[in-house]
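Note sheet for the following structure.
Note that one protein chain is taken out, while the other chains of the complex remain in position.
Every chain is named by a letter (A and B) in the order it is written, and numbering of its residues begins at 1.
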C-alpha cells in the first residue's frame, strides 16, 4: 500500500446526509412527475439540477476520502456509500431521460406504483444513513434496513407482474422494448437502495 | 480505517462449502427442470427454497466477516466469494422466474445445452472452493479453475450461436426479446463462475 500522510480526520456524516437529501429530492420529484403523467421540459431540468448537486457532493466525499487518513469507518465503505447514493439520484434521473428518449408521454399505472415504492425506499435509506452517525440510533437504522429489503422484494414482484402484463398483452413489439427497459430500470433503483442497506448494516456491525 | 476489536478467528471454509453446495443443488435442479421441458409450480418452489438457504449462508458469512478480526484470507476476497457464490444461485433461480414471467412453457435445445454447461461449471466451482482449504489440493484447485475458464468460453460461443440462430430465423419480435434475455442470463451464470475462479486463484497465489 502506498505511503500517505494526511493526519487529519473529517466528518463524513454531514456530507452523506446532504447526499442522501438529494436522493430523496430526486425520488419525490420523480413521484410527482409520474403522478402528473406529463414530463415537461421544466421537470427535466429540475431533475438534472438535483442530479448535478448530488454529483458535487459525491466528488467532495471522494476528495475528502483521498485526503483523510483516519476515517470514521472503513474507507471502502465510505467509497461504496458515496457511489451508491450517487447512483440512486443518477438512476432516477436516467428513467426520466429514457422516457423522453422513447417519446413516452403517457405514464402507465405500473410506473406510478414503482415511483411510490422508490420514494418509500429512498426515504428509508435517508433514515438509515441519518441514524448511522448516532450509535444510539441502532434500532432506527436496523428498522430502516429491514424496510429497504422488504421494498426491494416488493419491487421484484412489481417488475415481474409488470413484465408479465406487458408480454401477455403484447401487440406492439417496439412498445414492449421500451417499457421492459423502463420497468427494469425502476426495479434497479430499489436494488441500489438495498446495496446501501447492506453497507450501512455492515458499518453498524463493525462498530458494535 | 475504523478501530475494531474482534480478536477471534473463524473458519470460513465450512460456510463456503455449504454455500457452494446450494449453488450445485440449484444448478442440478435447473438442469433437471430444463431437461424435463416443463416448469411446474413445484419445481419453482423447490428452487426458491434452495435460493433462500443460499441467502442464509451468505448472510452468515458476511456477519462473521464483520465480527472477525483475523481471517484465513483477505477480507475483500471473503466478501467477493460470498457475494459471487450467492449470485450463482440467485441467477439460476432468476432464469426460472423469467421463463415463468415470459410464459415460456416449451424449453428449447439451446437452453438445455446451457443448463448442462452451467451444471459442469458450478461443479468445478465446488471443487475449487473445496480444495482451497487444503494447501495440498493446489492441483485440484488449479485444474478446476482452468475448467471453469474453458466453460466460460464455451458459454460465450453458445450464446453467440443461439443469438445468431434466434435473429436469423426471427419471425416474432416478442419471442426474440424473451429468448435474447434468457440466453444472456444463462451466459452470465458462467461469467460469475469465472469470477469465482479468479478470486480462488488469487487467494491461492497469495497463500503460496
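Some points to look at:
One rule holds in what follows: a residue touches a chain if its C-beta (ideal position, glycine included) is under 8 Å from a C-beta of that chain, and two chains touch if they have at least 3 such contacts.
The model shown is predicted, which means the values in this text are computed figures rather than measured ones.
Touch with the chain omitted from the figure is made, among A:53, A:97 or A:133, by A:97. Residues of chain B that touch the chain left out of view are 71-76, 160, 163-164, 167-168, 170, 173, 176-177, 180, 198, 202, 205-207.
The set of chain A residues touching the chain not shown comprises 1-2, 4, 62-63, 66-67, 76, 97, 101-103, 173-174, 177-178.
In this text, only the chains that are shown with their structure count from here on.
Computed from the mean C-alpha positions, the centre of chain A lies at a distance of 27 Å from the centre of chain B.
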